[in-house]
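Every protein chain but one is kept in place in this view of the complex.
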Amino acid sequence: MVIKYFSWIKEYIGKSEELIELPDDITTIAELINYLDNLNDHYKRAFVKRDLIKIAVNKTYCSVETKISNNDEIAFFPPVTGG
Amino acid sequence: MVIKYFSWIKEYIGKSEELIELPDDITTIAELINYLDNLNDHYKRAFVKRDLIKIAVNKTYCSVETKISNNDEIAFFPPVTGG
Amino acid sequence: MEKQTTIPVKINIQNKDFNVSEETKILQQNETGAIVNFVGIVRGFDEKNNNVIDSMTLEHYPGMTELEIEKIVRQGCQRWDITGVTVIHRVGKLLPSDQIVFVGVSAKHRQNAFDSCNFIMDWLKTKAPFWKVEECNNHKKWVNYNLSDDEATKKWVV
Partner (left out) sequence: MEKQTTIPVKINIQNKDFNVSEETKILQQNETGAIVNFVGIVRGFDEKNNNVIDSMTLEHYPGMTELEIEKIVRQGCQRWDITGVTVIHRVGKLLPSDQIVFVGVSAKHRQNAFDSCNFIMDWLKTKAPFWKVEECNNHKKWVNYNLSDDEATKKWVV
């Protein structure tokens, strides 16, 4: 699974993209966030304001309940500020 | 008094501008229109749709009740179609 | 407190064409964050009468046209917080797809630019003394005004 990070989330985690092997017991975005949150303090800091964080699966907005699989591209980013 | 005509009113009357000496008994636009209307058929034809005609005194919109004097610049024109 | 109304305003009635990029640059002031431009284009077909148009000629009432546009712009400046306004209207003979009118407004914030540009354009359509005559096969026809243009101004009545 590819995970992409943008803006200050990218800076907190220290990378813009990573490839992980999705553990079998993780089936939703909410579970993935809990998994990442427990990896180390960088992820923990990034996901502190998790209610604010926007999520995309395969480049489409989705919610924490969205089902995911190992072939998906996940992205975590703050509210957008273009225009 | 200068009177200006625009668009199809100018064409009906056959001139874009004329200088007239305002008769003493004419004090409003309504009276001026009646006076012009009686001059000849060209004016009569121009003023047939008089409810439609817009009036300006000294380059400001006004109504048929507006008081006028010999120093004024009067204009008669159809509803505007710019833009 | 009275609203600031001493912003740069440019009003031109002219035969020659205008350049939208240049006008956009001119509208930029210190605090500008948003610019909304309206560009009117001569259409080659008169929908209402099902007529092809070869050309169109615009006449206006010199002096009064500028005064009326100034009044509209002043109202726009009082109603919205904007940083610059340009109105350019062409007169004389124009061909289909020619640019005919430019209304550009700059503002700090975008909704003020959108609304004031829309407002100025709507009122220009019903108040500024311009008249169009359409030419087709050496036949000319004065354009009738649109009732829908009067309707359009109603949304600005508070």
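The chains carry the letters A, B and C, assigned in the order they are written, with residues numbered from 1 in each.
One rule holds in what follows: a residue touches a chain if its C-beta (ideal position, glycine included) is under 8 Å from a C-beta of that chain, and two chains touch if they have at least 3 such contacts.
Remember, it's a predicted structure, so these values are computed and weren't measured experimentally.
Within the entire complex, contacts from the absent chain reach the displayed chains A, C. Here the missing chain is touched by one residue of C:I11, C:V36, C:M64 or C:V85, and it is C:V36. By the touch definition given at the top, chain A reaches the unshown chain through residues 4, 6-8, 54, 56, 59-61, 75, 77-83.
Residues of chain C in touch with the missing chain: 19-22, 24, 28, 30-41, 43-45, 47, 97, 106, 108, 110-111, 113-114, 117-118, 121, 152.
In this text, only the chains that are shown with their structure count from here on.
Look at where the CA atoms of chain A average out and do the same for chain B: the two points lie 74 Å apart. Taking each chain's centre as the average of its CA atoms, chain B and chain C sit 26 Å apart.
In chain A, there is no position where the chain touches two or more neighbouring chains simultaneously. For chain C, the set of residues that touch two or more other chains is empty.
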